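Only one protein chain is missing from this complex, and each of the others stays in its spot.
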Amino acid sequence: MVVVYTIYIFDRHCECIFYTEWNRGRSPLSAERSAAAATVGGRSDGSKEPANTAHAVDGTGTHLSGDSQRPLVWPTTANSTANRVSLESPRNIAMEEEAKLVYGVAFSTRNIINKLNSKDGPQGGNPGGFMSFATNTYRLHYYESPTGVKFILTTDIAAVSMQPVLEMIYRNIYVEYVVKNPLFNVDPHTSSPIENDYFRAVLNNYIREISSTTTVA
Amino acid sequence: MEKQYKAIGEEAWKNNAEKINAELFIFTYGSLVVQLVKDYENYSAVNKQLDKMGYNIGVRMVDDMMARTSLERCTGFSATAEVIAKVGFKLFLNVIPTVANWSADAKEFSLILDDNPLNDFCELPPKAVADGLRYSNVLCGVIRGALEMMQMQTEVEYVRDVLCGDDVSEIRVKLLRMLDEEVPASDD
Partner (left out) sequence: MEQVYVKLELIGFRIGRRLAERFAPPNRRLTDTLDIVKFVCKDIWMVMFNRQIDNLKTNHRGIYVLQDNKFKWFLRMSGNNGGAAAARRAQPYIWLPCGIIRGVLDSFGVNTVVIAETLGLPQCTFQIKVVNDA
């Protein structure tokens, strides 16, 4: 039984293009939401819910039933706001900060490991084989696609290796539903958030599946 | 090593590739090129456009190739060449070009295409040949785009083309430089 807390996906420009949380108690998102609710009375579909319960920002959370499982997708940052209906996705500075920190810590750890293995180089990659680190409250898992897309998953500490899970997410969910979505902008020189209901639904199902089955080796 | 790539390519093509009707593919490509020729009335502009389209395809296709195989990032340019030929071309076009004509500094090689399905049923008008239309130039863009995603900046071009009367088709791939991974912008 794995408890998955969050997933972050970073593109080649170090930008967080996707974030979802599942069983996370407090986060910059819920904080922002309660703040928003307090000041402007919240959005129509948000105001009914308790402020500390994660719920779908995009209003498409119907694919998950239980409250605790409802995903919260944080539509991402800066240069990506242009083509988005921004009513529903105000910038969340705290969340952006958090994503930067997460990227920073994973990136530096990977670099140190590469260096210790004398496999570091300006092209990056993960030849040193950084897989995860743990604190006393969570474990952070790292997977980097050969094309430099970085997947970071946080789980409870008991989940020892999530490499097969992250690889599965890259190969069969990210490539299948994001890369092959003709509507996804893949101009490799700009960052685009993953705004994609299918991807989100498939990912949610998969995470739910691994959360309910016993152990991933 | 070379054998291994061949096996990976075969396996991916057999088990993990969705096949489409070859004629549909060929007709579609042909019709596209015809349209571009009409629109641009200038063959070098058409070549450029095809290369650009290929690039946009390549930057996506490389992820698809990596996802369908057990390949990891290549450690050297010669391995890269082998993978393009034996896995990339095999998986997407079901042909395997020969890797040849390495430059002395090992930064340039050629792909010799004995068979290129895009060319099937195609015959170029003399004017197009004379003015240097590279009918299958999309392939150059695909290679360039795919390699850029693997941190390699390259120049890729047709140097010989059977459709223009050469005895073989040859695509030249030149490594310009390795691209550095981007690092996060530091907070002030």
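In this document, chain identifiers A and B correspond to the written order of the chains, with residue numbering beginning at 1 in each.
The rule we apply is simple: contacts are C-beta pairs under 8 Å (C-beta built on N, C-alpha and C of every residue); 3 or more make two chains touch, one makes a residue touch a chain.
Since we're looking at a predicted model, the values are computed, not measured.
Q: In the whole complex, not just what's shown, which of A:Asn23, A:Thr109, A:Asn181 or A:Ser211 touches the removed chain?
A: A:Asn181
Q: Consider the whole complex, including the chain that is not shown, and state which of A:Gln123, A:Gln163, A:Asn196 or A:Ser211 touches that chain.
A: Of all options in A:Gln123, A:Gln163, A:Asn196 or A:Ser211, contact with the hidden chain holds for A:Asn196.
Q: Of the residues B:Thr28, B:Ser44, B:Thr75 or B:Asn101, which one touches the chain left out of the display?
A: Considering the complete complex, B:Thr28 is the one touching the chain left out.
Q: Extract the touching residues of chain B with respect to the undisplayed chain.
A: Chain B touches the missing chain through residues 20-21, 23-24, 27-28, 30-32, 34-35, 39.
Q: May I ask you to list the residues on chain A that touch the chain which is not drawn?
A: Missing-chain contacts on chain A: residues 58-60, 75, 84-85, 88, 176-177, 180-183, 195-199.
Heads up, the rule we're going with is that only the chains that are shown with their structure count from here on.
Q: Write out the stretch or stretches of chain B touching chain A in their complex.
A: 56, 59-60, 62-64, 66-68, 71-73, 145, 148-151, 178-185, 187
Q: Which of the residues in chain A come into contact with chain B in the complex?
A: 12-14, 100, 103-104, 107, 122-125, 145-149, 170-172, 174-176, 179-180, 186-188
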